[in-house]
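Presented below is the structure to which this report refers.
All protein chains of the complex are present and in place, except for one that has been dropped.
Note that the chains take the letters A, B, C and D in the order they are written out, and that residue 1 is the start of every chain.
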C-alpha cells in the first residue's frame, strides 16, 4: 500500500508546552526576549528608579495600551494568514488545473505521441514558477521537462513561466492544426491555461506587494516600547514576579509578531513558509501517475516534518 | 412519506447547561482541568505561598493578558471554522457537480446503456476521495461502483481520485466517438469534471496544510501558563472562590482551544469533524434516485446524532 | 401604480427602545431573565451570603471574563449571520437563474407551445426546494406547476428538487431534438440549471451542517454561569443597583445568543428566519409577469411585517 | 481637457475636527445627545441622588459593558458596510456589463442600424433598476431610452427591469434571425444579460432583506440604557467632568450606530447612501461616449460633494 497522502499529526497537548521541533520562533526572538528579561530584572533590583529618580508608572495605562495593541496585532495576524492561505490556494489551483489539462490532453479525440511532452511541460511550468518566486536560478530542475531552447529562453527571461504558458498554447495550436483537437476542446484547455496564468499572476502579486510596510513598523515599535516600559508599571504592585510576567507578555507579543512576519511573505524559506518544493514534487507525482508511470513514493513523514 | 432530509434539532437551552451527548470535549480537556483545579486548591490552602515565599501577584496583569489572549484565540477559532466550512463547501460541490453530471448523462442526445456505469463512477469518485482524506485503504467500498481494473489502479495509487476523473473523461470521449454526445455538451461535462477536480484539490490542500503549527503552539502555551498563574493573582482578593473562577476561565479557554484544534483538521474522525460517511451516503442516495432506483431510507436521527 | 417591491422601513429610534412587534426575542429568554433577576434580588437581600457564608467575589475577574466572552460571542454572531446571509444569497440566485432560464426559453429560436410549462416548472422547483428545507409534505403547492407524474415522484423522493432539475433537463433535450433550440443556447441553459443545482446543494449544506454544536454549548454554558455569579461580584460595590445591572448584562448576552441561535438555522420558521414563503411568491410573480400574465399584487406591508 | 473622472478629496485633518458638510449625522442624533447631556448635568447637580436616594454605581461595570457593547457594535458596522459595499459592487457590475454588451453590439459581425437602440436600452435598464430600488414612479426618465410600449409595461409591472432584460434578449434573437449575430457571440451576450440579471437580483436581495431587525434593536436599546446609566457611574469619581465624558462616549456610540443604520440600507436617499443618480448618469455618459456621442461633462465637484 502506498504511503498516505494525508499526514495526520498527533497532538499530545503537553508536548507542545515544552518542545516544538519545527517552525520554532525562539531563535528569532531570543535576543529581544533576553533584553526584556534583563531590563525587567534591573528594574526590580533598582525598585523602578533610574539614576535615583523614581519612574512613576502604574498598571492602568498598560491595560489600555495592551488591549489596543492586541487588537491591532490580531488584525495583522489575520491579514498575514490571509496572504499565506491565498498563496496556498493559488498553488492548489496549479495542481488542479495541471491535472485538468493532463486529463484533457490524454483524452484527445485523436491520441498523439506528444501528449507526454505536454504533461511534462505542465510540471515544468510549476517548477519555473517556484524558481521565480524563490529567486532561484530560473532553469533549476527544468532539464528533461521542457525543450532545451525553451529552457534557454526561460533562463534569461524576467517572466519565464509566462513564456512556458505561451509554449503550451503553441502546442494546443499545433494539435488543432493537425486535426487532433476540435475548437471547443481547445477553448476549454485555453481556459485552463488562463487559470494557470491567474495563479501565476496571483503569486507574483503576493510576492511583490507586501503588507504596507509602515503597518508592520508601527506595530513592531509599539510592541518593543510597550515591553520596555511594562516593568516600570508592574514593579510596584507585583515586585519580584515582574520579570516572569513581563517575559510572558513579551513572548506572546513578539512570537505572534514574528510569526505573522514569516507567513505574510509565504514564498520564503523560513520554517513556517509554504513548502514549495514538496508542492512541486506532488504535482510531478500526480501527473506522472496519470501518464501511467510510477511516481516516487510519498516522502515518509517524520516527527519533525509536516507536509505543508 | 420519506424521512426528512433536513433534521431540525431541538434546542431547549437548559439541557445544554448540563449535558452534551455528542461532540463533548470534556474527555479531551479533563486532565488539564483537574490539574488546574488541584493547583488552585493548593494555592488557596497555602495562601499563595510557595516554600514560605509569598507570590506577589495581583489581578491587574491578568486582565490585560486575558483579553489579549481572548483576541488571539478568537482569531484562531475564526480561522479554524473557515477551514471547516470551506471543507464542507467543497463536499457540497461534489454533490452538486455529481448531480449535474448525472443529469446531463441521463439526458444524452442518444441514450446509451452505459449511463448507469458513469453515474455509479461518480459515486466511486466521492468514495475514493473520502478514502484518501481519511487515510483508509484506498479501495474501501469501491467494488461494484467502478470497473475492477480501475479499482486495482486506485488501490495502489497515491492520487487515486484523480485517476477516476481520468476514467470519467475517457467515458466522455468514448460517447463522443460513438456520436452520442456532441462537442458542446461534452465541453460542459468536462467543465463539471474540472469542478470535481477543484473540490478534490481543495480538500487535499486543507488536509495537507494545517494552520501554522507554531500559532497553535503559542496559543496553547499561553493558555496553560496563564491558567497556572491565575490562582496566585486571584487568591488575595477572592480567597476561597479562586478554584471556581479559575476553573471557569480555564474551561472556556481550554474547551474553545480544543474545539478549534478539532475542526481545523475537518477530515478526521473526532466527534466535531465532518461526517464524511454520511455525506458519501447522501451522494449515493441522490444519484440512485435520479437513476430511478429506490435509495435506502435516510438514517433515523436519534437525539445523539446530527447529520453533519 | 403597483405596490412597491421595496419596502422602506421607518426607523424612529425611540420606538425601538420600548416596542418591537416582530422578531422579539423576549418570549424566548424571559424565563432565563426572570431567574437571573430573582437570583440577583436574593443576593442583594442576603448581602452576598449563602448559608451564612460570605461569597468573596469582586468585580475584577468579571471584567476579564466578560470581555473574553463578548469576543467569542461576537465571532459566533458573525458566523451565524454569514450562514443566514449565504442562505439568502442562494435564494437570490434561484430567483436570478429562474428569470434567466425563463428569458431564454421565451426567446427560443423557434417558439414552441410548451414554454409556459417550462417556466411554471421553474416555479415548481423553488416550491419543492422550500418544501424540502422546511420539512413540509414534499408535494405542497406543486399541483398545477408540474406534470402529475413528476409531482408523484417528488412526493416520495428524498431529494425531490434534484428530480425536477432532471425533468427540466429533459425538456431542454426535447426542444433540441425538435430543432427549436441550438446546441449552444442549450448549453447555456444547462449552465443555468447547474446554478440552480448549486443553490439547492448550498441550502442543503446549510440545513444539514449546523455550527459545531459544541461551540454553541460552550458559549451558552459560559453565559449562564457568568450571569449567575455576577451578582456576587457586584453586590459589595453597587449594592441595590445589582439587579438592574445584572439584568442589563444578561439581557444583552442572552438576547444576542438567542438571536444567533435563530439565524444560524435560517430555514426554520422562527420570526427572524428567512421568509421562504414570500421568496417563493416573489419568484412566482416575477416569472408570471414575464409570461405576460398579471401576478397577484405585492403583499401590503403592515407595520408588523418586513418582506424578508 | 475633460473633468477628471476621479475626484481626489483633500484631507486636511483639522478641518474634520470641527466641520463636516456632507453626510453629517448630527441632525439625526442631536435630540438623543441633548437628552443625555441634560441628564448628565442633572446627575452632577444632584450628586447622583434620585429623590434623596443615592444611586450606588461605580465605573467598574461600565468598563465591562462598554467593551462588550463596542465589540457588538463593531461587528454591526462591519456587516452594514459589507451590505453597502456589496451594493456598490453590484452597481459597478451593471456599468461593466453594460459596457461589455455595448462593445459587442457595436462590433457585430454585420453592423445594423439598431445598435444604438440596444445601447440606449442598457441605459434604460439601469434607470429602471434605480427607480425600483428607490421606489420612484417606475417610468421616471425612461422616455427616449426604450420603446413606448415597453415603457408602458414597465410602468405597471412589479418587476420592471426583468422585463427590460427580456426585451434585450428579444433584440438578440432578432439579430440572430437576421444573420447579424452568430450563435456563439449571442451566447456570450446572453451571459452578460445573465450578469445584469444577477446584479438586479442582488440589489433586490439587499433592499428586501435588512439586517435582522432584532439585532439593531438590541444594540440600540443597549446603547441608550448604557448612556443613561453612565453619569451615575462616573459622577463620584470625576464629578463635574461627567457631562463632557458622557457626551463624548455617547457621541461615539450614537454616531456609529446611526451611520451603520444609514448604510445598511444603501439604496435610500440619506446623505451616506449610494449616489444612484450619479451612477446612472455615469453609465449613460460612458455608453454614449462609446456610441461616438459627446456626453455631458462630468459634474464639477464642489467641496460639499463626493461623487459616490
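To be clear about the criterion, a contact is a pair of C-beta atoms (placed from the backbone, for glycine too) under 8 Å apart; a residue touches a chain by one contact, two chains touch by 3 or more.
All values derive from a computational prediction rather than experimental measurement.
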Given D:133, D:193 or D:259, the one touching the chain that is not displayed: D:259
Candidates A:111, A:201 or A:292 - the one touching the absent chain: A:201
Absent chain, residues of chain D that touch it: 1-9, 11, 13, 16-17, 20, 22-25, 59, 62-63, 66-67, 69-71, 73-74, 77-78, 81, 84, 88-89, 92-93, 95-96, 99-100, 103-104, 106-107, 109, 182, 184-185, 187-188, 192, 234, 237-241, 245, 248-249, 251-253, 255-256, 259, 263, 271-272, 274, 285-286, 289-290, 295, 297-298, 306-308
Chain A residues that touch the omitted chain in the full complex: 32, 55-58, 60-61, 63-65, 67-69, 71-72, 74-75, 78-79, 132-135, 137-138, 155-159, 162-163, 165-166, 169-170, 172-173, 176-177, 183-184, 186-187, 190-191, 193-194, 197-198, 200-202, 204-205, 207-210, 212-218, 220-222, 224-226, 229, 261, 265, 267-268
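Assume only the chains that are shown with their structure count from here on.
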Set of chains adjacent to chain B and to chain C: none
Intersection of the contact lists for chain A and chain C: B
Approximate Å spacing (C-alpha centroids) for the pair chain B, chain D: 38
Averaged-CA centre spacing for the pair chain B and chain A, given as whole angstrom: 23
Where chain D touches two or more other chains, by residue: none
Chain pairs that touch, as defined at the top of this document: A-B, B-C, C-D
